[in-house]
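Structure in structure tokens, see below.
Heads up, one of the protein chains got dropped from this complex, but the rest are sitting where they should.
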Amino acid sequence: MKNSAKDNLKQQVIDQQKCTQCGACVNICPYTEYYEDRIIPLYHCDLQEGSCYDICPGTPTDFKALQSLMFDKQDITSEIGSVKEFCITRSSDQDIRINAQHGGTVSTLISLALSEGVIDAAVLAGEQDVLLPKQTAVTDSSRILEFAKSKFVVSPTVAEFNALASKNEVQKIGVVATPCQALALAKMRLSNDPRIQANIKKLKLVIGLFCGWTFSWEALKKVIDEHVGLKNVLGMDIPPSKYHNLKVFTPTGETDISLDDLMPCINPACNSCIDMTAEFSDISVGSARLKEGWETAKSWNHTLVRTIAGEKLIQTAKSHGLLEFKDVPEGNLEKLKRAALNKKENLE
Amino acid sequence: METKNEINVIIAGVGGQGNVLASQILGQLFVEQGYKVTIGETYGVSQRGGSVMSHLRLSGNEQVSPIIPKGLGDLIVALEPMEGLRILGQFGNPDVQVIVNTRTLMPMSVMAGETQYPDINSVLQLIQTNSKSMWTVDATQIALDMGNSILSNIIMLGAVAATNILPIDQDKLFNVFARTFPPKYVELNRKAFENGMESLSSRT
Partner (left out) sequence: MNMIVSNKTGETALFMGNEAIARGALEAGVSICAAYPGNPSSDIIKALAEVGPEMGIHVEWSVNEKVALEVAASAAMTGLRGLAAMKQNGLNVASDFLLNLNLSGIRGGLVLVVCDDPGGISSTNEQDSRLFAKMGELPLFEPSTFQEAKDMVVEAFELSEKLELPCLVRSVTRLSHARGNVELGSLSTNEVKPFFDRSKPFINIPSPTNAHKGLRQKFSKCREIFENSPYNYYSGPENPELMLVTSGAGLFYSQDAVRCLDVSKRTGILKVGTTSPLPEQFLSKHLIKTQTIIFVEDGGPFLEGNIRELCAGRPEFSNTKFLGKLTEDLPPVGELTPDLIIDLLCKKLDIEFIPRSAEYSEAVKAAVQNNTPERGSGFCAGCPHRATYWAIKKALIRDGRDGFVLGDIGCYGMGAGPAGYQQMNTMQAMGSGVGIASGMGLLEQFGLDQPVIAVCGDSTFYHGAIPALLNANQHGSNFLLLILDNDATAMTGFQPHPGLGKDAMGRQVPSVKIADICRAIGLEPEIQDPYDLDTTIKTIIRLLREKQGAKVLILKRECALVAVKSKAPAFSISVDAEKCLGDDCGCNRFCTRTFRCPGLIWDAEKKQAQIDQAVCTGCGVCTQICQHQAIISEAS
């Protein structure tokens, strides 16, 4: 008997530790579910052709086809994908900056997209358990800040997108996505499956997040618990690589945990990832790097505008005065490209 | 070389179709008609939705085995078509006669959409080809028209009687009915039997 799509997905992705828990294969059928940071095949499906395999970011991908479908040819770079514009931004609203991870650019853009009607729902990551993300669809821009902090464990964002898109109530969806999630969403654009096609038509905005790697929940929980006690965690951050640590904010201050202690917690799937900047997004956002040092840089974002839709949103934010812009220091783009290339080359 | 002085009847169907009751009624009748009767039944977990069959054997002088030897069926009463075909595999022979209730019952694997029920006409064709004669009765439909599908086994007994293959004494049979069923259902079962008889004789 030939392998089913599910069998292949299990053998080629899950069993190879290439599953990032992005959630693409969840909620398009009842056979697989996301549970506590694991994608688990619950039942056997014998369909030989299944969308679950086709849209998984861990299976072979025709990147050229995707790029020509989504981007202007002249914008494409080999290191970080399409670049229409590279800027340093932050929210003009101090409240947002305080609540958000860095400059609050993502929160600002999602809030704007909702209030402008670019999208009528956004898929964002909240928390369901300590350090364990839970996906939520948000339609009210005033709730954005509840989801503003970075998550360090991949959330099943695409699963929530699948569920949301298959409902009639929602027509325009925005997603904040890690690179693997953005890739899964992009692969849906190539799908022949009419259900996936119908879903992806509703995807109007992808804001990608720069990502080096993420943690496995069980392992991370254990290390954090040993260092500060799980119940004391208020927030976390990873400063530039020279610091080589994870900062944990607690009621009594900050604790640094050496990345050496955390290396074993890294999601094994991240080791096979070649995309640092979430190339298949409309806009990608990460933490900024500034000459002034981390204390200043940490309240700004590096922002890559990749598509016409992204460009339009950034322009609106600018004209409404919602984002502040800072001159991009010389060499920042090259450094970013080098870092991104590094990730691609490390794998090869 | 073969010497056979018994009549071998197999009533085949699906658990819950009343195959045990049908064989018991016939058995009781033939005891009263002076035969030695042996009935073997498949029991066990197979009764829940599985294939079931009763072997009903009439002999003159001595009791025989409750299992009919291979290839020695004389009459097959199939409460379900596919079960009739299944029986032919082990107990059929060119002289066997078959009466089939044409209403199909799906196995779990078919209900689940994993396998397919064979084309009903080809099932009947295969039974016909591999038997001396075959009669078909839509016993379940007749039963439903009478108000309850549970009557289909008794309707099939009526069809059996109409073929004259078995020496059924009708008056004695109705006596058995009177002792088997609660009083209020005796007449209904009698009617079912008669409808079964009629459904077969009206076509010949």
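Order of writing sets the chain letters: A and B. Residues in each chain are counted from 1.
Here, a residue touches a chain if its C-beta (ideal position, glycine included) is under 8 Å from a C-beta of that chain, and two chains touch if they have at least 3 such contacts.
Computed from a predicted structure; not experimentally measured.
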Worksheet item: Looking at B:G113, B:G147 or B:P183, which makes contact with the chain not pictured?
Response: B:G113
Worksheet, complete the sentence: Of A:R38, A:R189, A:K247 or A:K344, the residue touching the omitted chain is A:R38
Response to the item:
Contacts from chain A to the absent chain lie at residues 27-31, 33, 35-36, 38, 40, 42-47, 50-51, 166, 193-195
Fill in: Interface with the undisplayed chain - residues on chain B
1-5, 14, 24, 27-28, 31, 36-51, 62-72, 82-83, 85-86, 88-89, 92-94, 106-118, 122-123, 126, 129-130, 149, 179
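One rule holds for everything that comes next: only the chains that are shown with their structure count from here on.
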Item to complete: Can you check how far apart chain A and chain B are, centre to centre, with Cα atoms defining each centre and the answer in Å?
Response: 67
